[in-house]
Each structure stands twice: as C-alpha cells, then as structure tokens.
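Missing here: one protein chain of the complex. Every other protein chain is in place.
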Amino acid sequence: MRRVGVFVCHCGTNINGVVDCEKVAKTAAGFPNVAFATDYKYMCTEPGQDLIKNAIKEHNLDRVVVASCSPRMHEPTFRACIESGGLNPYLFEMANLREQCSWVHANNKELATVKAIDLVRKAVAKVVKNEPLQKSRISITKRALVIGGGVAGIQAALDIADAGNPVTIVEKEPSIGGRMAQIDKTFPTIDCSACILGPKMVDAAKHPNIEIISYAQVEHVDGYVGNFEVTIRKKARSVDLKKCTGCGTCQEKCPTKVDSEFDMKLGKRKAIYTPFPQAVPNKPVIDRVNCTKFKTGKCGICQKVCPVDAVDYEQQDELIIEKYGAIVVATGYQQFDHSAYGEYGYGKYPDVITGLHLERLINASGPTMGKIKRPSDHKIPETVAFIQCVGSRDEAKGHAYCSRTCCMYTAKHATLVSEKIPGSKSYVFYMDVRTPGKGYEEFYKRTTDEYGAQYIRGRVSKIYEKGDKLVVRGEDSLIGRPVEVEVDMVVLAVAMEPQSDAGELARILGISVDKDKWFTEAHPKLKPVETHTAGIFLAGAAQGPKDIPDSVAQAGAAASKAIGLLSKVEMETDAMVSSVDESRCSGCLICKGICPYKAIDAKMIQERVGGKMVERQVASVNKSLCQGCGACTVACRAGCLNLLGFTNEQILAEVEAVCL
Amino acid sequence: MKYAYYPGCSLHSTGIEYDISSKLVAKRMGIELKEIPDWNCCGASAAHTTNHMLGLALPARNLAIAEKEGLDVLAPCAACYNRMKTTELAVKASEQTKQKIANITEMDYQGNIGVKTALEVFVKDAGLEAVKALATKTLGGMKVAAYYGCLLVRPHDVGIDDMENPMLMDDMVTALGGEAVQWPFKTECCGASLPTAKGKVGLKLVYDILSMAQSVGAEAIVTACPLCFVNLDMRQSDLNKKVSGSSFKIPIFYFTELMAIAFGEKPASAGAGKHFVNTSEILAKYNLK
Amino acid sequence: MQPINLTSAEAAGRDLVEKVQKASGVDVKACYQCGKCSAGCPVGSAMDYTPRQIMRLLQLGLVDEVLKSRSIWLCAQCETCSARCPRNLQPDKVMESLRIEAKKAGYEAEDEIATFNEKFLRSVAANGRLYEAGLIIGFNLATVQPLKDAGCAPAMLTAGKLKLFPHKIKGKDAIRRMFEKAEKAEGER
Partner (left out) sequence: MSLNSEALPKSQEVTAAPEASNQPWEPKIVGFACNWCTYAGADLAGLSRLQYPPSIRLIRVPCSGRTNPQFIIRAFQRGADGVLVAGCHPGDCHYSTGNYFTRRRFLLMQRLLEYMGIDPARFQARWISGSEGPKFQQVVTQMTEDIKALGPNRKMRDVE
C-alpha cells in the first residue's frame, strides 16, 4: 500500500463556489492508498504549502495529489513544495478542478462535484504508479545565433556579446540594418535614424564577439536547447569578402542599372552593389539575375577594374554548420502590398505611395537627395493626403489587427512634409489615433496644433486621378458628411505583416506562428520573448507589430534570457524521458526512425543465453536528447519502450479510474 | 448554343435598341435565343426594397418557366440579370427560401438552370478572338469610355467582372479597334431611378459621370444597362438646360450596338438611330455608316 | 432639448433592430464606424444621416430617427458600401430592410421615391409587366409635376420606346396572387 496525501484547494470561491471541495476531500479519503485527505482555501499560498509539508511528515506520506488549478499553472510550484517536504518531486500529480471543472461547469454544481471526484480518483490512481525520477544534465554550447540583422537583431547581438558570449548574426540582405536603415527620421524625437543606427551597426561589426554573416539564410536546425546544430546557407556573393576593400570602383564602372530595393524602386542601383552607402559589411554583392556577365557571359568589367581581384564569378553557395546554445529570432516584418485595394487604384497610381517610399523621398541620401518630389512628374507636392489603416483593421482586404506604428509615423510624416515643403498642406484620414507611448500623444498634438495637419476621421473609400491631381473621397465622420480633397500625392500607412517566409522559418526552428503568421510567444504576458521551444527567443516585429523603442526593449529582454541560459555550464533536462526494457527489446530499431530528436540509437549488450555470453543489439535512449514526446513508446512492437512520468501503466490506471 | 431570352420591360420600351442589337449580335454569333413565354417584370429595385420575398418571387417565375425548357437564361438588362442571379443564388443557397418562393410563385424553380447577361455571353464566354473574327469594320480608334454601373459588378458573387476596375467592355472596344479610355468612374452609380424619382439628387450623379467622361476625352460612352443608358442619353439635354456651362453631346451606345455595327450591320438597323444624343456624326467620323 | 436617454432607447429599439438584423443578415454591432460606406456613397451628401450614422443609430437603438430618415429612401442600392466595407458588412441590405419596416410603420420620408416604387409595382401587379409610359405619367401627376420629362415623350413615341397601351401578360392573375401572398409573408415576418 502507498501512503498518498490528497489536498483539495478552494482557490477562494473559484473552485469551491461550484465544486463541493469538502465532499471531494471526504470521498478521496476513502480511496485505496489514500492515507490523508483535506481541503484548504489557497493551497499555493505559504500556509497552504506548509500544510502539505507538515502533512507529509505527520502522516509520513510517500505521494501527493493536489486538486486545484491546471498543472500548466502550478505543477512546478507544488513539485518544489513536496521536494522541500522531503519527497522526490515526481511523486506528485495534480487534478485540474478549476480550468477544467469549476470554471466550465458553473451551471451544474452537482455534476461538477461528481467530475471533480473522478478527476481526483484519476490523479490518485496515477500517482500510485509514479516512481522517483532524476533529472540528467547536459553541457551548453556558449554561443548564440541571432537571425535577422535589423535593429532588434543588432541590439540582441550586442547585449549577448557584451556579456562575453560569441554571437553570429545571420542576415538575408547584403547588409545589416533592416528597415530602420531605410527610415529617415524616428518619432517622437525626429532624430536621424542613420545617426543612431549607424554607430550600432559599426559596433556590431567591430565587436570581437560578433560575427556577421550577411546575404545568408538559416536552412536547417537540429538539436535542442543548449546544443542547437544550425546549417546556414551563405549565398554566393560573387565577391571575396577577404580580398575586397570596399573601394567601390566596381560599382562606379558597372554599366547595368536596376531599381534599388532599398530605395523602394524610386532610385537605381548597379548590378554589383551595396544596398546603401553606410552598409555593413560595406562590400558589394553581384545581383546575378540582372548582371550582364551572368545573363550573357559578356561584360566582366567589375572583375577587370577590381584592384585586388576580389570579384569571383565562379563563387558557389556555401553551407556552414555551427553549434549554438541559444537562438534569437529577429526577422522583423514586411510591408503590406496595397495593390489589394482596387478603390485606391490597385497600386497603379504612381503618386499613391507608402510610408517607406516617403522615407526614401525625405532621406538626404535617397533618390531625390532629400527633396520630396512625387514619382510621376517630380513635381513638389503642395497638398498631401495621408491614409491610415491601409491593410490594418481591415478583414476584407488585409489584416484584422492594428499595426501599432502607423498613427505615429503618419504624424511624423505630416510634420516632416510641412517642414520640408513650406506652405504645404497635409490631410490625414484616420479611424482612431493611437498614441500609447512616452511623448507620443504630445507629438501628435504638435502635428495638428503647430504643423497644422488637418485630421479627418473616416476611412477613405476611393482615390482617383483627375488631371494631374488625385481626388480622395472620405467621410468626415465627426460632422457626418462626405468630403473630398484634391491633392498632389497620397501616402498610405500600410500595415506591417509577417515576412512571407515566416511560416517556413517557424517550421525549420520548430516554433509556432499565430493566425496572422506572427511568431507566437510562450505566454502573452508572462513569457513575451520566450517561445514554446526552449532556447529559442523572439525579438522585435517578428513577434508582432512594434516600433523601434519596443523592438529594442524586447531585443534586450530576449538577450538577457539567452545570456541567462548561456551563463550555465550545464543544464538539467526533463526527467520525463523514454527508457528501454532491454530484456524485451528485439533491437528492431523502428523507434529510431520515429524519434524526431535522433535520441535513439543502437547499442550492443552482453547476455547470458544457455550458459554462454552472446552479444545482441538493443535500442538505447540518449536522455539529454530525448524531449519526452512518447512517439517511440507507441511504435514499439514489443512495448518495451516506456515514457517515464507517462508510463503505459500510469495512463491505463487513469483510464480505469475515470471509467469506473 | 441556345438560351432562353429574357428581354425585360425596358428592352421592350425605353431600351429597345438593346433588344434589337442583342438579337443581331446573337444571330451573328450563332447563338439561338428563345424568348421566355409570357415572361413578367423582374421587379427591379422597387420590388426587393418594398417586399423581400416579392423581390425574389418575381424573377423566380421567369426562371421556373425557363427551367421547364431546360435552358439557361440570357438577360441583357443589368437590373434584370442582377435580380435573377440574386434569386438563383438564394434558391441554390437555401432549401427554405426555395420553398417560400415556390409557395408564392406556385411554380417550383429548382435552380437547375441559371442566368447570364449579354456581356458575359457575347464577350466573356465567346472570347475576344471570336469577337475579332466576326468584325468586318473597325471602330478606327474611336475614344470610348466603358461604363459598367453597379449591377453588373456588385455584389461580387453576382458580378461578372472586377468590382473597382472591370475590363470586359474595354477589351471588347479594343478588340474592335477602338480606344478604351481608362477612367475612374466605370462603376460609379448613375442613380438608377433617382433621376426620375428624385430629380436633383439623381441628376448630379449623371452629371458627374458625363463630365468625367468628357474630361478624359471620351467621344462616346458604351454601356450594358438600359437604365444607365436612359440616364446618360436622355438626361444630357436636361442637364445642359439646368446646369449652366454644361454642353454635353456625348453619344451613348449599348456595347451590342457597337458590336453589331462592327460586325457589318447598318447602324440604323442596330438601333443607333433611336438615341436622344445623335450618333450619326461620330459614326460618320469613323466611317461606320 | 433633452439628452438622449440611451438606457431606455436601447430597450425600446431592441425588437426592431433584431428584426432588421435578421432580415438583412447584418450584425449592426460589428460596424466600427469607419465611414468608408458613407465616403463612397453616391447619394451620401443628400442624406440626412449617412449610412454610417444609420448603423450607429441602430447600435444605440434609436429606431425612430432611422425609420423617419430620408436616407433609407435615397439609397440607390448601388452596393458600393458593401463592396468596400472592411468588416464585410452590407449597409445596403440594412437600408433595404429598414425601408420595408418604415413602410409598415407608415413613415415615408421621401414620398416621391415611395410613390415611384408604389406606382412601379402597381403597374407590374396590374399587367405583369411595367408599363413605363403609364408609370411616368402616373408618377408625374401624383407628384404634381405633370410636364416633367414631357419633352422627351414625342421622341420616344416615334422611336417606338413608349407604347400607348400597356401589355398585359396571360399570367397576370398569377402575378396578382404572388403580390398578395408576398404581402402576407412580409406581414408575418
């Protein structure tokens, strides 16, 4: 006989308001193997935990069941509690009387109590079969991988590196910098984006602990927390980074001009190029799709003019395989494509542009040298209309969510336009102005009060060309009248949306995405930068729309989590792993193929058969690799694989207990 | 190819040109039209905004008759098409609605046959190649603004083309050698019965459409709806009287008239002589006499 | 003028709002008042309440204002609002249902339009088809503008666009019955 203690928690009235806790405890006391049962107001509080510890001693209990909230909530709490009470933490089970009973059966107290009793019986039946388990320890690779070299990625990398850990930044573009590098000024301070990002980029490049692998992508991830094995594809740059000095001669001489992605196709770049002057690394890459040499085999000028012979047309993609202890995902966002809006011209009107386009038009090193000229005829616009929530808060054509940044950057744009174009007039069509940040509301008020931007509350229904003007039709919903403005240029505050390959990366990393394809955090409030996969953290807009301050803050948070992990020499792994009954294992190794973590391998054992020793093959589980999914246990034909903590015997006992 | 033909009330009176030209085009395209025997009015927007079921029942009776003959319906009039399509979809969507309708019409329309409109059959289904092939004359670069109005494109499950920038008629014009001027008011509303029922309000809509067409240099407007046609064609003189400074003289055509003429029919026999705004001038200019 | 008492208004309006939501299949609460419908409405500027405001009044249960408004009659049923609504709602269907309810309640804020529809349907009920000449003349007389569009008549006659007598279809009795039954069905809703 075991000596099980059952502790029923009222959780104030949360449970006791529906379930008759006293009755549950009384009934439980009658179960076989139960030596003691009681109920109490709050089991998770200190007095509650003391009650448990004392009971363990008084009634020398050898197993404990707590019937309270969800084990996802307090299992760790109570395991720790009984451990300090002198029991192995795994000699413990919980019955979920709150989330899965009282809260969902409030309208049927009687049957709720019956169910509660069943759940407790189930927990008792299981705990009776529990065995003491020990955690195993694994060593940790002291190196972090940061995916994405935008401001979030750079910040995370710097913080982790400053703590003394080697960091690799993998950036898919030829240079780090991300979106912030494209932006001209930042709200609410209107300081120059390049001036605050530039130094950080240089710091990252110069940092002894940071390695930047640009023009590259993560292709495959193996392993587990503390020991990820990552395959990185370094795309053929056609330029030997070791030799290249970044003198720029090749770019000058290259005869092929193509639209610059960095300048939102408003300006040109060469076929061999660095995306922007302050690029890091400041060394070019050949765009093989547009390069004449690669298209026709002719040309080859860049190679001829290169003083250090760094141009290499034969260069191949390179696969780098490296071990990392922690991964920070900072892949950011992409802009919503407004060609979905037929009523705004299907993206065909040249003078209907997006926020990022305007950033490039305002930027001194941009295609117009900082003069705001509209794309169609390079005329300086005197009237500009801004439209918010394009692709945001719009289930029909875009996303249901709010992109969080548009209200502020639109205010910033209106301010900058009136500064750059004296006498100009801005109209801002909005649904709500959301300014929940330090100094944000004040900034917005300045936009209207000092810079005279005319805010009109209402979604725009149609934009159309009339002569060389654009007519914008809206409703001023505050006076309840349809209104029209004739403007020279329209700027759409388009939504932030997940990178188109976010789903693919999530698959590679084994993390999840939400319904909008943003990476999901482990807990919306309490674990905002963790993912459900241990050792992988989130930073910046990859997790959801964010402005620069928030991205940087979150990057810091993600970094500190990574640092915490890397600061350990070795870490404990979960004790609930698979184990093999070697005497019954036939060594077929079907389990090996099934295991997603390559945790099962063959092993030879000595056996005495008929008086003489023979050697035969059996399966063996690597306890630090095993993540405890239990797939192998079902696959095993002999049923000789079992999952500690979730053994066949335990689960069958639960089944029987609830079916009675 | 054979269809049950549903002209609808307009095509037997104010929209007679549409009736004539549609039949001509069908003939040229080898499409047989069998008029629905003893058809009734579809109720237009008056019915469904007065009585929901009536708005479904009136078209249902015609569809039921056509179903007996096992023919899909061809309804050139945009309003008739829209009402019939709405009924078709409603019946297909819900058994209950189907029953309700049957009780009122005392006929059972099962939803086995559907309805199409002229633009769909003559251009979308037939294909531009077929249209080109039949053309013996060219529009010779005539600047035409294609006006679709509401009922052919909205709502999207009823509509036959893009809601914001439909192209079927534009493509047809181009295929016949005309220049389809691109303009932003292709699907603006002409006010339907408002110009009649509520002069001031309605006329403004017609005015906006005409002046936009004028400003983009359209020499003619082509349409596929008798109500749009009447509003745009008949109201021009009215507007010229009422709105100072306006001097509209834009010929309006049914797209079927232009097709018939390009296919070699005499403009007069295609109905082009019955318009309020004279068409002979522009037809002469592009020697389509 | 008294402030509107929303508590009582909501209760008072609930039934009709429910009815309209059921008939139109539109959940008026789902409207977040962005105004895109009103911005694109061809007759919005002629309305006393823009479509957005109609939705808002319904959200608050202020049904009298709605039923008495001219907007529900001016709506041309062009469906531009529904085509562009970011919440996939259909204001035009709401207008349609409201017009029906207004008629039942005896409100016809736009009597010309009401009269036009009435004459239209009467003509259909009588003949099975619309007798346009009859409609125009009847309508003009009813709205005391006998000569409106009269200028067009001769041309139309010669063009064969106006018939002197209505065409009556064989099934016109069936049509009449349909009108009666639909009337009854509507009343029961």
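Odds and ends about this structure:
Labels A, B and C are assigned to the chains in the order they are written; within every chain, residues are numbered from 1.
What we mean here is this: contacts are C-beta pairs under 8 Å (C-beta built on N, C-alpha and C of every residue); 3 or more make two chains touch, one makes a residue touch a chain.
Worth saying up front: this structure is predicted, and the values here are computed from it rather than measured.
The shown chains contacted by the absent chain are A, with contact judged over the whole complex.
Across the entire complex, the residue among A:125, A:152, A:557 or A:585 in touch with the chain not shown is A:125. From the options A:70, A:84, A:189 or A:339, the residue with contact to the unseen chain in the full assembly is A:70.
Considering the whole complex, the residue from A:22, A:110 or A:468 that touches the absent chain is A:110. In the full complex, chain A contacts the hidden chain through residues 27, 30-32, 70-73, 96, 98-101, 103-108, 110-112, 114-115, 117-119, 121-122, 125, 507, 510, 512, 514-515, 532-533, 576, 594, 596, 627-631, 633-635, 643, 646, 648-649, 651-660.
Everything that follows uses one rule, which is that only the chains that are shown with their structure count from here on.
Averaged C-alpha coordinates give centres for chain B and chain C that are 23 Å from one another.
Under the contact definition stated at the top, the residues of chain B that touch 2 or more other chains are 163-164. Annotation for chain C: residues touching 2 or more other chains are 80. Across the complex, chain A is touched by residues 162-165, 184-185, 212, 215 of chain B. If you check the complex, the residues on chain A that touch chain B are 342-343, 346, 462, 464-467.
Residues 9-10, 12-14, 16, 38-41, 43-54, 57-58, 61, 100, 103-106, 150, 154-156, 163-164, 187-189, 191-194, 196-201, 204-205, 234, 237-238, 273-274, 276 of chain B touch chain C in their complex.
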